[in-house]
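The complex is shown incomplete by one protein chain, all other protein chains being positioned as in the whole.
The chains carry the letters A and B, assigned in the order they are written, with residues numbered from 1 in each.
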Amino acid sequence: MTVEWLILIPLIGGVLAWIGGRRSSLLPRLISVASLGAGLAMTASLWNASPPVAGRTAGQAWIAEFNTSWIPQLGIGFHLGLDGLSLLLVLLTFFLGIVGVLCSWNEIKERTGFFHLNLMLVLTGIVGVFLSLDLFLFYFFWELMLVPMYFLISIWGHEKRAYASVKFFIFTQLSGILMLLGILGLYFIHGRSTGIYTFDYTQLLGTRLTPGQSLWLMLGFAAAFAVKLPAVPFHSWLPDAHSEAPTAGSLILAGLLLKTGAYGFIRFLVPLFPDAVESVRLIGMVLSAAGILYGAALAFSQEDLKRLIAYTSISHMGFVMLGIFAWNELSLQGAVIQMVCHGFSTGALFVLAGILQARLHTREMSAMGGLWAVTPRMAGMGLFFGLASLGLPGLGNFIGEFLVLLGSYRVSGLVTAAAATGLIASALYSLRLMQRVFHGPKRDDLTMADIAVRETTILAVMAAVIVVIGLYPGPVLETSKPAVEGLIQKGNPSLTPPGRGPGAVKPGGESSGEMLR
Amino acid sequence: MTDLLWLIPFMPIAGFTVLVLAGSRLPRSVTGTIGTGTVGLSAVVSMLLAAGFGVKGDGYVVTQTLWQWLSVGDFSPRFSLYLDALSLVMVLVITCVGFLIHLYSIGFMKNEEGYSRFFAYMNLFVGSMLVLVLADNLVSLYLGWEGVGLCSYLLIGFWYRDSANGYAARKAFVITRVGDTALAVGLFLLFTNLGTLQIQELMQRAQAEWPAGSKIAVIAAALLLAGAIGKSAQLPLQTWLPDAMAGPTPVSALIHAATMVTAGVYLIARTHVLFTLAPPVQSAIAIIGAATLLLAGLSAFVQRDIKRVLAYSTISQIGYMFLALGVGAWSAALFHFMTHAFFKALLFLGAGAVILAMDHEHDIFKMGGLRSRMPVTFWTFLIGVASLSALPFVTSGFYSKDLILKLAWSSERGSVWLWAAGVAGAFITSLYAFRLLFVVFFGDRLTRAKSDPGISMTAPLVVLAALSVAAGLAALPEPASGRQAIQQFLSGVLPAAHIRDERTPELFLLLIASCASIGGMLAAWLLYVLFPRYAEGLVQTRAGRSVHRLLFTGWGFDRIYDRLFAGPFLWLTRINRDDFIDLVYEGAAWYSGVFHHLLGLTQTGKVRWYAFGIGLGAIITIGIAVFL
Partner (left out) sequence: MTTNDFYALSPLLAVGAAALAVMIGISVKRSMTATAGLTVAGLFVSFAMLFPAASIAPRIVTPLLVIDGYALFYMGLVLAGTLTVVLLSLEYLRDRGAHPEEYYILLLLAAFGSMTLVASRHFGSLFLGLEILSVSLYGLIAYVRGNEKGIEAGIKYLVLAAVSAAFLVFGMALVYTATGSLEFSRIGAGATPTDPLFLAGAAMIIVGMGFKLAVVPFHLWTPDVYEGAPAPVTAFIATVSKGAVFALLLRLAGPFHILDHPTLFTVFSVIAVGSIFAGNLLALSQGNIKRILAYSSIAHLGYLLVAFLAGGVKGATAATYYLSAYFVTTLGAFGVISLRSGRDREREYIHDYRGLAWRRPWLAGVFTAMLLSLAGIPLTAGFIGKFYAISAGVGSSLWFQVVSVAIGSAIGLFYYLRVISVMYAQPERHSGGRQAVARAISFGGGMILALLTLGLILLGVWPSPLIGLITRAVSGMN
């Protein structure tokens, strides 16, 4: 059993679920949960079996690898690799996939087989993106996840689903083709200079590029990743897609799809074009800070609950992007934690929004209010995830944001200070959400059941993960550490500034002896 | 025994966890017991540890590492606890006062829904504050720091059905978060430049690497100060505190006396080395403190809401502590923090009893003559007022305030002006404090009030009253050094203030301060007991009215902020609700549609036109091929 099964399992599971959907509507759910659970278990066992961190040197961080030829004439291989970074994201994918199936248990009543086929195909594509080490393969999976996602939105979505799904598709497709141009440019430049025409990531890594080439190719890649992430000003597909998608769709969009953009930045953009990234890093950081604040400001003014949550994603992913452009161990590890925790916290908020919509048949916050009295359990969960999303210390998101800011401060104090004001902005929107939905006077006509055992369990598990990461992120950080260190080496050395100022040389008291290398 | 240190923050947090998970299913008595008991146990543990201090002396430090929080590169904060004299004082006050407030709450909240929620939040509040003061690195401190902010939000908005409460709660959280963000940036700066966030080590390195008055030290100190200002409700971030009265009264007592607002004072005292490296910032602290104590005192004087009076009073009293910190009188600030904790908790709990007795009436002018019906409340409240007013010799507030005033005069960083502001503040304090007392408890009995509350509520009042008096003992001179006991106790952590001039006219200062306190009391007596008409008349004049309005609204800060920040922000977000950037993409789509229709015009279906198209195309093609 190797890494390719991580892709095959959801694929096969999806097809089986589809077939099973002809017999009953329960079968697809069970098959999906079972196969995702198998994927989760397999990833976890890979995690468990992976050699300890000390045994792996930076740069050779692959826990598992798979490589076979695919289209030899063009130098295309089926090359997969799993390192700590992809491992975490694959774990997240399977976990949120299960959550997605569970939370749509009652929501999706029609064509469950086809629904689960699409759901599983999206997950297949996402896992593929996280594992691909061949640029063509990467692009293949990158595009592959669009179609099933499109179906999820356009078939099971809400009122404006047609508009939202097409917008989503066109944005990502156009930017994806720009990335393809970048990939091909790199392919030919590498081929001409070395005579080896290949799409293999590991071989393309050291390609010599002139500054002009590097910049343009980098922009091609950046287009795709910036749209997916999304970075302001390429974000406007997101609120529509997120708010119109069914719950599982929103969950996967926010929890996973956005991460593929961030993953692309980390895995491909910076290592492939270190010099170009170095030259635009400040622009990138400013854009990230702008995204943090702009997303938050828009989130603050929304009336539609899901739209609000969608805009918070833009803000949160701004932190991820900031961490990536700051490109040092602190900020990158922060970005990784932020990616994982954002998956949980925002995913859970979407689950809550889905539950509310299923019961109230509206997403307008003006129709809500005072729900604490009606559904205290749900309100408590809402409070928890709202607090996670405003970066409360002790919860995972805080670790992410703090590390990102701490790392980016080394690069630019001013941008970091500006980004840090996002902490204020996140308080504004999170608390407004609480106020509009759960606090305030209770409307007399509002009656509904509190969340049931299934829903409570899902949310409680997600909450527990956030708390654990918040208080003891060690396992996560150690998993991604070799990968991150290896990646940092691939970046431009001038990207990573020295750790600290004048005091760096002399270690302090015994308490900090180990922390200073 | 020192191994028990972790229990101090753990107990309340455990209580919180139990109450959150199972609270709604527990009977009220169990809930109350858990909530109060956990804090009580923490208090017991802290007293046990305090006993150790008594034996070992001032430089005694207890540390305990719980676990490595995270470790990334050279950044590896741990969860570890650090108890020295400074944190011990804080811990004792927090746990003891916290315990009394919890005890009081059992009675106060007995008819409220959300009983377990209340105790859960209160426990978390105390727990966060304990984490804050016991943290040995700034990240853990920040954890507690934000934790108290969160709890204040939760508790201020405890009665969530009233949107106004929700507004006040959010205001408190957001405004303090402005400070918190500055603090966070300060942390980034410190770590980037000094490579650690362990407080002790940080202080050593700062001292070793940064010359006094260096730019970076000033920036770092200023950022930490901004954080402290936000939490401690000092100018210009004080506006959240008066509104924070929306929460149940025990919450106010907890925020004002034992937790939250004193966090800023603690932070500055804890990182005082940094501030001594940044003289301009330290001066700023003193000036902010002086200005705050005057402005807030004047505002307190005109409030009608009993809790608002006390809220402004808190701002003003914290101003005294800032003044002390600003002149380098670190231990004086801590001393005043301690006495203030006792008498302010007492005053709030007393006010709570009054409010309960008046069926949730807050307006003091609708009260009156409560003296006879509520004797316990009255007498304890009197002690609290006296202590707040720093009436000479019998109250602890007198000693702590006197120490501050003395050092404001004589310290190297002090000045006559700072002293004068302090004295003026003392007069104002006394004036508004006794106004409150006279209006509420004296005069005609205007309404039918209930009598004193039950024992669970009066007992804390009595204990706190006793502490308000007894805390003065800490001012007794230590025979060995001649310094006051509290100064001596803290001397291992907080250095003594540098005295500018040894020949301080101590007696003279004492006299003036005492006169200010007593004068204020007498003035209140005149205005509110003997000639109440006169005070009313004064307000009725035109000048009086506008001054009154200015003071009543807390010097108009809220309006300025509304105009300057909140208004424009709301306006911008509202007009941009649909995201103007989307217009670009919508525009692209629209243009595609336009082109579609324009091109569609060529599809006429007529053969002659199509043939013409071929001809035209041929001309163009040949044109390009041959002539270009």
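Throughout what follows, a residue touches a chain if its C-beta (ideal position, glycine included) is under 8 Å from a C-beta of that chain, and two chains touch if they have at least 3 such contacts.
Source: prediction; values computed, not measured.
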| item | value |
| --- | --- |
| Per the touch definition above, residue among A:Leu30, A:Ala44 or A:Leu178 touching the missing chain | A:Leu178 |
| Touching the absent chain when the full complex is considered, from B:Val394, B:Leu526, B:Val539 or B:Ile622 | B:Ile622 |
| From A:Trp62, A:Phe130 or A:Phe169, residue that would touch the chain that is not displayed | A:Phe169 |
| From A:Leu74, A:Leu282, A:Leu414 or A:Ala452, residue that would touch the chain that is not displayed | A:Leu74 |
| Touch list for subunit B against the chain that is not drawn | 592-593, 595-596, 599-600, 602-603, 605, 607, 609-611, 613-618, 620-622, 624-626, 628 |
| Residue ranges of subunit A at the interface with the undisplayed chain | 70-74, 111, 136, 139-141, 143-144, 146-147, 150-151, 154-155, 162, 165-166, 169-170, 173-174, 177-178, 180-181, 184-185, 187-188 |
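The criterion applied here is as follows: only the chains that are shown with their structure count from here on.
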| item | value |
| --- | --- |
| Inter-centroid spacing, subunit B versus subunit A (mean Cα positions, whole Å) | 37 |
| Sites on subunit A touched by subunit B in the complex | 167, 171, 232-233, 235-236, 239, 297-298, 300-303, 328-330, 333-334, 370, 372-373, 376, 380, 387, 392-394, 398-399, 402-403, 405-406, 409-410, 413, 416-417, 420-421, 423-424, 427-428, 431-432, 435, 438-442, 471-474, 477, 481, 499-504, 508-509, 511-512, 514-517 |
| Interfacial residue positions of subunit B with respect to subunit A in the complex | 20, 24, 67-76, 79, 139, 142-143, 145-147, 150, 153, 157, 160-163, 166-167, 169-170, 173-174, 177-178, 180-181, 184-185, 187-189, 191-196, 198, 200-201, 204-205, 208-209, 569, 572-574, 576-577, 579, 581-582, 584-585 |
